[in-house]
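Below is the structure I would like to discuss, written out as structure tokens.
A single protein chain has been omitted from the complex, and every remaining protein chain is retained in its original position.
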Amino acid sequence: MSRAFLRSAVGLAPLPPRGADLVAFIAWGRRHHILGQLATVWEQESAGKLADVLANARIFAGHDRRMLSYEMNRIARALMGTDIRPVLLKGGAYVAKALTAGEGRRVSDIDILVPEADLKAVEAALLAAGWKPEVSTAGAYDQHYYRDWMHELPPLRHARRRTLIDVHHRLTPRTACLQVDHGAMLSAARPAGDGSLQVFGPMDRFIHSAVHIFADGTFDTPARSLIELYYLFADLDDADQVSLRDRAREVGALWPVDHALWAVATLFGSRRAAALRGKNRLSRLRALPVRLAVAGKLREGAWARLADVLLYPRSHWLRMPVGMLVKHLLQKSRRMISPKSAVAGLPGRE
Amino acid sequence: MSGSWNGSVGPEAMKRLADHAVRDVAAALARGHLVLHLGPFALALRTDNAAARDFLVSMYANCPVSLDQDTMADFSLHVRPPNLLRRFVRRQVMPDPGFYFPSVPLPPRMGPLALEMGMNMAVALQCFRFAIYHAAVVADETGAIVISANSGGGKSTLAAALMQENFRLLSDEFAIMQPGEPLLLPYPRPVSLKNASVDIVRAFAGNDAMSGVLHGTPKGTIGYRRARKSDIAAMHRPARGRLLLFPTFMEGAKAEVKPVEAGDAVMRFIAGSPNYHVLGEAAYTSLMAFADSIRAYDITYGNTADSVALVRELWTQGGAA
Amino acid sequence: MPAGPNSDTWRWRANARHYRTHVLGDVTYVYCHLSGETHMLNLVSMAMLDLLVQRPYSLAELADAFPACLDVPVAECPPAVVARLFGELDDVGLVERVSGA
Partner (left out) sequence: MNEPRTTDRVFLEKRRQLLKLGAAGVPMLLTMKASASSTAHSALDCQITIPEGLTILVSLNGAAWISTTYDYDGQGLTSQKVAAMQNQSQYVLPAGAVPERYRPDGDCPDPCENSGDDDDDDDNWAAAKKPRESYLASLLDSLMLSKPANADDRSTQLAYNWGNDDDDDDDNGCSTGGDDDDDGNGNGNGNGNGNGNGGNNGNHNGWGNDDDDDDGNSNYDTSECEYKIFVFDSQVQYAPGDFLDSSGNWSLSGKLGLYTIVAAKYGQYYGNYNSFPGVSCLLSILTYLNNH
């Protein structure tokens, strides 16, 4: 069922013809926060209540997009006079480059990547321009956790606009077993807009998305992530498609990219992606858990919960060596009983 | 495949809630297939709560509804127990608009409140096709009176009183503004009354106009004044704003009127909107046109009769701004 | 208040195509396309915005020109005040730096 929905979502298949199925399809899109993407594909061909629902989603996504563009403008403004050119990651990049992957996409925050050497300067510039450490992670332990173990600064929230920014200096945590060569990707980045910001090239965008989805997280938004991969893949020209796996190998991200190609090939029926995978398939044993989890997440309900069980330990395992993981979980559980944050109930993430 | 995907049956041909057998209504409600078509919105409802169901059947009798699973809705609302355990251990009920929003759990007898709160939430937090402002709206043929919601200002009581004066009810809770144009759209749901207002409105509107009363809710004593058949019949007819009021009720106060500059009025009005910023330019355009077409006043009053007399006077003087 | 660093040599302008205005009495409501925000400007901030539409100014030039534009002596509108008012416009993205300056 879900696979059919995914294909309808990107316009590879028509909308479900029966009323009840169409209602179920829209409900599915709503649950997965992809109504905006559905709107970009289907609003023009819709009428009546369906058109209303899609228009509503388009307007909401338009707001996110405006917010994102403006945040980019503000980041460039904050860094004016320095020669730091942050790379926009994920949604920010898709919007800056007007990619299909960015259309109708819901966003809650903006991610940028800067060389580690510039990290302090970037943080200082942002703080001077009105960003503040996010309350929910302002505690000493969280600060230490982010700074020492992770691949980003603790999130900053702008005091007036209340938007969040994640400043990364690498693409996977320092402690993760997968170490992507972010330096290579950073130096291949290209200017966006007026040149004060940058974006990755198309291949690196796909690679980063694959890393983010399969090697760094709990896969919380499966439909959204998979649709993103599909569009990013479609955005590659022939030469890029052919070179994709080589580039992935070069930057040390081959296995997530192979997972991603598997997803695009299997779920969206892309022959091109299937051909690229060719004989270089991952050993079934390594591939199986992730793929089961993807399938489970897509099915929702009990399957999704099962997938969570598979994925939650995995997401941590991907990020930290075992000893450190034990320490972190211990600290986390202790924090449940002994919170560091002194300010109660303030709006924060999670 | 052009224009064929509409996902709904023609709302004009739809039966009223009262025309359906209660048993069918209950069955559709239990499955979440009951779709209420009111003004610009179609709302899919689901509940097992008997109090909420009875309330719906009584207060929304004249609204068009569909009971089949083929009908697309703008929003869906599930009035349900907070979790499985609560269903048995200590029965409670709460609105669940489909996104994470753990609202105040209520005892089952307060199902109607959970339903009404949920319907407000569904619109306030999920509607982006129209700019929503926290205000009551009533209108006659010449235009609309928008009553902004000051806390304790008596917005709903005043709206109910003006219904008695032959204004039609557009909405008790939201001024729903068309993007790009200063048109206000009707969404005529029951008028929600708190504490002393319940009896005040009952006294002039009559018992038949009222719902039962819920005591001891998180908002105090709550009762509803139903939208009339004529209000429902006009639910697709928008109105143009002429008067914007910021009411303050003060026990025993002398009735008083003070003009509010349009610039100030706009600022206050936006502060009561949950979605102004989401609509961006379209909301700005319609709001500026609205500001040009209204006169705005702070009004202070000590009783309902005063407030009605005062509004009558403002309404007849000056014509359109 | 300003949204980032500033330098006396950088020149700034307001681009009227980036926003819409609507006058309501003494205040002007400004919708900014870029941010999607609506701002309420009073006669002073609106005067500065109007001035910056005409041609680019550096902060130093603005400190000279703005009191004259308001028809007040510099003592009533010293450079620090001009800088603060400019900062308010800068903070909400109503002004942009002219490239190459």
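A, B and C are the chain letters, set down in written order, and residue numbers restart from 1 in every chain.
Convention: contacts are C-beta pairs under 8 Å (C-beta built on N, C-alpha and C of every residue); 3 or more make two chains touch, one makes a residue touch a chain.
Given the structure is predicted, the values throughout are model-derived calculations rather than measurements.
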Candidates B:His33, B:Arg53, B:Arg80 or B:His134 - the one touching the absent chain: B:His134
Omitted-chain contact residue, chosen from B:Asn49, B:Ser273 or B:Ser286: B:Ser273
For subunit C, the residues touching the chain missing from this view: 21, 23, 26, 29, 37-47, 50, 70-72, 76-78, 81, 84-85, 88-89, 92
Missing-partner contacts on subunit B, residue numbers: 82, 99-105, 117, 120-121, 124-125, 134, 149, 151, 173, 192, 218-220, 266-267, 270-278
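As a working rule, only the chains that are shown with their structure count from here on.
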Most widely separated chain from subunit C, with each centre as the mean of CA atoms: B
Chain centre separation in whole Å, for subunit C relative to subunit B (CA means): 42
For subunit A paired with subunit C, centre-to-centre distance based on mean C-alpha positions, whole Å: 37
Sequence positions of subunit C contacting 2 or more other chains: 36
Residue numbers of subunit B (touch at least two other chains): 277, 280
Touching residues on subunit C, where the partner in the complex is subunit B: 20, 22, 24-27, 29, 31, 33, 36-38, 40
Residues of subunit C that touch subunit A when the two form their complex: 2-5, 7, 10, 34-36, 90-91, 93, 97, 99
Subunit B residues within the subunit A interface of the complex: 1-8, 40, 42, 68-74, 76, 98, 126-129, 277-280
